[in-house]
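Would you mind keeping the following structure in view while I ask a few things?
With one protein chain removed, the remaining protein chains of the complex are shown where they sit.
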Amino acid sequence: MDLVTLAPRATPDERAAVDVVLGAPVGRWDGGERADPEGGHVASGGHAARERRHLLLPVLHAIQERVGWISRPALEYACRRLSIPPADAYGVARFYGLFSTTLRPPIVAHVCDDIACRLAGAEDVCADLGRALGPAGEPALDGEATWLRSPCLGRCERAPAALFTVAGTLPETIAAAPVDAAGIVTRLERTAAGRRLVPAPTDTEPDEERLANVRRSVPQAGGPGLRILRRVGVTDPRSLDDYLATGGYRGLRRAMEIGREAVIAEVTASGLLGRGGAAFPTGRKWAAVAAQPGQPHYTVCNADESEPGTFKDRVLMEEDPYAIVEAMTIEGFATGSAHGFLYIRAEYPLSAARMAHALATARAAGYIGADILGSGVAFDIEIRRGAGAYVCGEETALFNSIEGKRGEPRNKPPFPVEVGLFGRPTAVNNIETLVNIPGIVADGGAAFAALGTQGSRGPKLFCISGSVPGPGVYEVEFGASLGDLIALAGGVTPGRALRAVLLGGAAGVFMGPDSLDLPLTFEATRAAGATLGSGVVMVFDQTADLVGTLRRVAAFFRDESCGQCVPCRVGTVRQEELLARLANGRPNGSVADELALLADLGLAMRDASICGLGQFASSAIESAVRAGLVAFAGHGEARA
Amino acid sequence: MGSDIALANAIGREIIAAGLENRGFIDRATSGFDAYREKVESYTLEYAERETGVPAARIRELAHAYATAPRAMICWTLGITEHHNGVDNVLALVSLALLTGHVGRYGSGLNPLRGQNNVQGGGDMGALPDRLPGFQHVEQDALRAPFDAEWGVAVPPKRGKHLSAMFEAMEHRELTALYVIGENPVQSEADQAKAIRLLSGLDHLVVQDIFLTRTAQLADVVLPAAAAWAETEGTVTNSERRVQRVRKALEPPGEARDDLAIIFELARRLGADWGEPSAKAVWDELRRLSPVHAGMSYARLESQGGLQWPCYDETHPGELFLHSRLWEDPVPGNRAPFVPVDHDPPVDRLDADFPIRLTTGRRLDSYNTGVQSGRYRSPLRRGESLDLSPEDVAGYRLTEGERVRVVSRRGAVETPVRTDPSLRPGLAFMTLHFQDDVATNLLTIDATDPKSGTAEFKATAIRIEKLVAARGG
Partner (left out) sequence: MSSEIAHIFSEPPARSTRIPGPPPVPAPAAVELTIDGRTVSVPAGATILDACRAESIHIPTLCFLENLTPVNACRVCVVEVAGARTLVPACSRPVEAGMTVQTASERVRHSRRLVLELLASSVDLSTAPGVADMLAEYGADPARFGPAAPPAQAGERDARQPGHHHVPDGAASATVAQPVKVDNELFVRDYAKCILCYKCVEACGVDAQNTFAIAVAGRGFDAHISTEYDTPLPASACVYCGNCIGVCPTGALMFRSEHEMRAAGTWDEAAQSRTDTICPYCGVGCTLTLHVQQGAIVKVTSPLDASITEGHLCVKGRFGFTFVGSGGDGG
């Protein structure tokens, strides 16, 4: 491609960051030196370079982490290396919240102000930070550091949370929760003074400390009867031996014995439905991919857990990473795919580290690779990191992101089982879904199907947060009611009354206090006009600012809309403005007019948006209004 | 530069050596393969790498890709034809298509991309020294007879002169009067000083143009013309032989008249009254005389968005590609001959005095001598420059934008230097778009291909002189 790159030369740091990912350039056509002028006419590897387009996000991460932002010279160097037009790559860089294309201090605190953290006082934290450091995004501490507001960081059980990123030759990304403003400022100051964020990543912390952290996130840890969570807090997630000693790789071994058709038959028989939110039968998905003629097929694991209030996949990746590796390997074997991608959101540094360790050790032991357990079957997994975009949790947006593009969802059909990653048949599953797989294959689908209810088989994880004494990830057999779940977490905070529950996340629905008997199954929630979504159960007591929460939900969707389709791009803006008017008691016309307009917007977004983000952007807000959980007053009226 | 035959013959040799030639096609549809094989035998990849600078491995890769592609096309522009051996360059490429059967089939073929909107149409209409309209050879009695009958005169059975031969004839005073329509040879001919001298020495020069070009400024009579594409009716033929209608959208300015009106008026004053000028009537006359255009009524041209010749009658759809007969068995008419040719470097040789090879061409936003394109405000336009490789810019101790003197064996111009990393050392580039500022054609050589009459614009030997040093500070 005849690229036009006009910026001056990238700095040695910037070039080095890119070269770490891509290797050294060959010649001037890919951004290197014009060492061999006679050969300067040979555009070597044009095709080869373009086939590496999918490395754009890793390269942008490398620049961001090394320098703290992506300058035009750095971007253009990356473009030369990958044969990508600079405008195109700029469009990609500007899509993701964690990339900056303007100068940004090397040390950044990303402070979560999303729903659960808001309930835990995140707005106060932000206000304090504003006083201590100046407005969000402005350089502080002599230009060394800054702070930014962040959408949900997936640490709702220990809210409020923050994520620290430090750019440099030894970049760091560390999540912390709970945090307060003073603690954040101290960390930034210590880091700016040249010290590392913490003595070392939490992965080397003593077992007792690690286990204490696990028990705080998973109060049931080590308890009896757990299936999905059975290794959490029991085994060392960094030990393949521990994994093997607790039944690890029984599933893969049986899969190889019984063959791919039988594996798919077991998964189908289990009745397992996808846990990512869409509840599609996993067996049917696998069978469809396996039946696609031609190669390659791809296996993708969606670990872009970004639904506000959700943190179960993070816990599974941190505490049972080998189960995910084994499950993806079984899936690859069953669907005829040799290449898997594990797409983890960038806000989960420990998850990525644990998964990378598990992959490396599993590969060394022959559990993944060119010849798995001497069977001749080949399967390997590559980790890809998101870069701050909720919409990439939508499977086709996730494909685009892996391919090095803007995370814009694709129109469906065609569905991923036919046209998925790189345009090939692709099986994409969520982490929780996959963790069920080794057991299903090892013990048979029937055993799994025996658990739960008619329409909802097996065990299920829920992420409980908000006004409860014991927030965390909880496992129950399908059939437990909303009240059962809240009781598991210790009930509503003592002395407080239940006002509402947000079920399913920001894209879910608000339930009133009269819904405690609702069984949390696919069929019962569907019948109630609700959804399980990603398994979020967020508890609001009578002191919660529900209108403020709705405004945050509206703001979240406005922030996270990819901007592709009109109903979502503009509809989310209008929805947020409308809520602001209602909250401020300044409706256009009557409150009823505004609520009618809200319903009109909701219907159009639901009916005409390309993907689930727009389709469900009004869901929680409309449900709260419908259930009478919030009330608005018109001009001069008292608020009800 | 100027090593196209070395490259083409090496590709041919490699295809044969790898057994990738299309034997069935060669046996059925071509002649002279054995002589071709013998000719290319000495064109090894190593030899070609030496002559062309293209690595042997790349030539081999290209040969295999071309030979094994289901469909492949060779397209070229003036880089192939503007050489003293331009016809041989083309023949070398034709042989590759014959070798592989990549001709006469959908999606394959040989495609000289035309540089003007009606250079093909000019040829269609017989604006060639040896052709009547429809490419009918003027020296063939049977082809000439219908013209004699239609026009009521005996068409001279003798070919005329191509442009280069005309200038040669001017030099010998064999040609003393010239009628130039829509061409600016003062600025477009190679060896400009010589062109101006010869045009100035004519007894009579008539120029018909839409502008008072540098050539028109030398004329005894200037006939102001209308812009054919926007101020007149008619047709043009594009690069894929598609005849399309041009239409009048504007009135010509001042006294300017349609070319047709000028020629009709000229005829009337010379004693032949052709009546009212009508583009459609002229076109219908062509259809009566040129079999390949016979089926192209104005009505069909309008309704079908143009038609590609040959189009023999009004039921004929026109032909998407030529030479499909080569895939019939037996092949109707003559077989397609391989014509072996040898590499012959450019006439203007490089030596210690003139060590740099200059080639000329166009830039995207400009066009030829700039008569048309010089008038819109293109943000891409940056004026003339001598484009050099980074190595040469450094080697001659030049800086970006520095004005230098460019000297060839025929003339010299001054122009700023520009670095272009797409050039290799020893190769320079200039355009002919800004001849009023930098008369590039003062440098170029008028060595012409004896077969086509085209000058070797693409290969001039130059040297670069620093102006500061030349002026002695």
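Observations on the model:
Per-chain numbering from 1; labels A and B assigned in written order.
Here is the rule we go by: contacts are C-beta pairs under 8 Å (C-beta built on N, C-alpha and C of every residue); 3 or more make two chains touch, one makes a residue touch a chain.
All figures in this text were calculated on a predicted structure; none of them were measured in a lab.
The chain omitted from view is touched by exactly one of A:L141, A:L211 or A:V570, namely A:V570. Although one chain is not drawn, the whole complex shows that of B:K158, B:H172 or B:R377 it is B:R377 that touches it. Summary of contacts with the chain left out: across B:T213, B:T359 or B:S385, the touching residue is B:T213. One chain of the complex is left out; on subunit B, the residues touching it are 32, 104, 106-107, 113-117, 119-120, 130, 135-137, 139-140, 143, 184, 187, 209-214, 216-217, 227-231, 236-240, 242, 244-251, 253, 291, 305-306, 310, 312, 316-317, 319-325, 328, 332-334, 337, 339, 364-367, 369-380, 435-436, 451. Counting the whole complex, the residues of subunit A in touch with the unshown chain are 1, 3-4, 6, 72, 75-76, 85-91, 94-97, 100-102, 113, 136-137, 148-151, 388-389, 406, 411, 413, 551, 555, 558-567, 569-574, 576-582, 584, 586, 588, 597, 600-601, 603-604, 606-610, 615.
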